[in-house]
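Working notes for the structure below.
Chains shown are a subset, placed as in the full complex.
Order as written gives the chain letters A and B; numbering starts at 1 within each chain.
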Amino acid sequence: MSISAAIVGVTGYTGLELLRLLSQHPFITISHIYAHQHAGKALLEIFPHCVSYVEKLPETIELFQPDTPPQVDVVFLALPHAQSWHFVESVLKKGIKIIDLSADFRLKKAHLYPQYYGEAHPVPDLLSKACYGLPELYREKLVHSSFCANPGCYSTAAILALYPLAKSHKLSSSIVIDAKSGVSGAGKALKETSLFCEVNEYLSPYSTFSHRHVPEIEQELGTTVFFSPHLVPMSRGILCSVYLDNTYNFSLDQLLSMYKTTYKEEPFIYASDSRQVSTKWVVGSNHCAISLHIFQEAKKIVIFSAIDNLLKGASGQAIQNMNIMFGFPETTGLPLIARLP
Amino acid sequence: MSISAAIVGVTGYTGLELLRLLSQHPFITISHIYAHQHAGKALLEIFPHCVSYVEKLPETIELFQPDTPPQVDVVFLALPHAQSWHFVESVLKKGIKIIDLSADFRLKKAHLYPQYYGEAHPVPDLLSKACYGLPELYREKLVHSSFCANPGCYSTAAILALYPLAKSHKLSSSIVIDAKSGVSGAGKALKETSLFCEVNEYLSPYSTFSHRHVPEIEQELGTTVFFSPHLVPMSRGILCSVYLDNTYNFSLDQLLSMYKTTYKEEPFIYASDSRQVSTKWVVGSNHCAISLHIFQEAKKIVIFSAIDNLLKGASGQAIQNMNIMFGFPETTGLPLIARLP
């Protein structure tokens, strides 16, 4: 019951997290690892901490050649946007399953790509072939899919916070999502705004109402959201603070019951009315913690959702999707408990 | 033109910041410093970094005796709430001016104290004697006041973000203020939630819609706000992200013009439509940076306001108030430029 996997973009943060998790996954052999910048180098030269797995892992980082993909069961594409879309077709044709962690196939409407990513989509016909990889929404479809578009980190936290309401068509309008993320969400690219001294001890909003994850969130929730992200001086973790009108006059019990019902069978979702909300309860695990609050006098609902952006927000979710696509138990190889401190 | 000052509660973060700033203030002599816990100890034993000012500062930390206050021109009360209200009357009677950094005299309505602070106010008749110390709103009154209730840190950032709209009676309803603060806002009290390992690398909401600064903000803005604070892993800095409907259909130019007009003469307020918003531009200075954004399609206004919680949010503002109350130029002794990094 073992399958072989390749990781393209292994030196970025999501690629590295895939490497860490897959090297401990009981049903996976990592056969090939790729990275443009470090191609030809030994894995241990770049990542000396992999020493305990060195016999189970490829010795060398390779240059990915999309036309001659490796003979593996699944390829993880852990790349910046506007790269995967050139690779996917040739890989799928070989019968290899793809889990794409980039944004290239998340949006169903091709016209959104020029608006949000500055380029027309080169293979728009493939958009419909990708299954949006949020298991809590698309598990059944994922079982039969060979091409998964793994969601954005913010999108995961925001959609899961509101999905039970959206599913019941009880979403009020004018939803404000004030989102806060650790810095690893920005990846390992060399830019001034990711330098330690520019981030440490500071808090900054950015891309207010215009972030690239907005169309993804709106696509899945079927409504407009006001999404306002902020950069927080920490390496991991996302918290979405969601504010909406209690248009349908839910009581806390009703709301909690709706969420608990929707997420009843979900191994990685924990919905409660706890006031102990913090990214600390999820960082290091593949969980999404959701906390529900109703302010009757104010006629407001407040929902907090917290994830580890590199786990449930990226590589953990990618492995959850892989588990589903290959029929493994869904939690295999995924951490179920946060690391504190 | 020199006056003498006393600091009560000098070992807390706001007391210490007062000590730092006042020791460099050209018109001030610090005559007495008080702290319950360290009374009797030498200043240099507790704060060795004061060595350069040792000849200008009191040698010893004393125990404050409210019935026999020191013969000074002004007393700064840098205490937790529910302490100042026992001290104020006897001090004022001696003709000494008071700047109270606690919450004890900020609220005009006595009945709010049991609700928000868990105790009935012991001297409610004094509430009307205190001037709320937000110079941008009450400068004229402060000139003639001898008793200043210095605002809360969150309150300062939130009120300044919305005051021009409130003053013009153009505040829409349903204002959401998602606020984020560094940890020094919690003071130096020993509690588990302030431990390094409980805060570092984590982000946590708390006191959603029920924080003690809510009644203060509502009192000054004259409207209900939905105030939702979060604890951020950094020592200093507050950012308020304010979301409201653009009910009056402001253009960005109109809004910006309204703010620039209101704050035209203000030495510490900088309103702009800059997308470069961050606490990094204010930490270390007494500034409040306000950034205005209009989303016409969404009919939303978003306002960011950023301060250093220990400066404009506490001790800096206290000194600004003192400068006004004693007729000194308002910026005397206050940092006008942020420290980066």
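Assume a contact is a pair of C-beta atoms (placed from the backbone, for glycine too) under 8 Å apart; a residue touches a chain by one contact, two chains touch by 3 or more.
The model shown is predicted, which means the values in this text are computed figures rather than measured ones.
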Whole-complex copies, counting every chain including the 2 in place: 4
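In this section, only the chains that are shown with their structure count from here on.
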Approximate Å spacing (C-alpha centroids) for the pair subunit A, subunit B: 40
Complex contact set, residues of subunit A against subunit B: 174, 176, 178, 180, 182, 197-198, 200-206, 208-209, 224, 226, 228, 230, 232-237, 239, 241, 243, 245, 275, 277-280, 283, 293, 295, 298, 300, 302, 304, 341
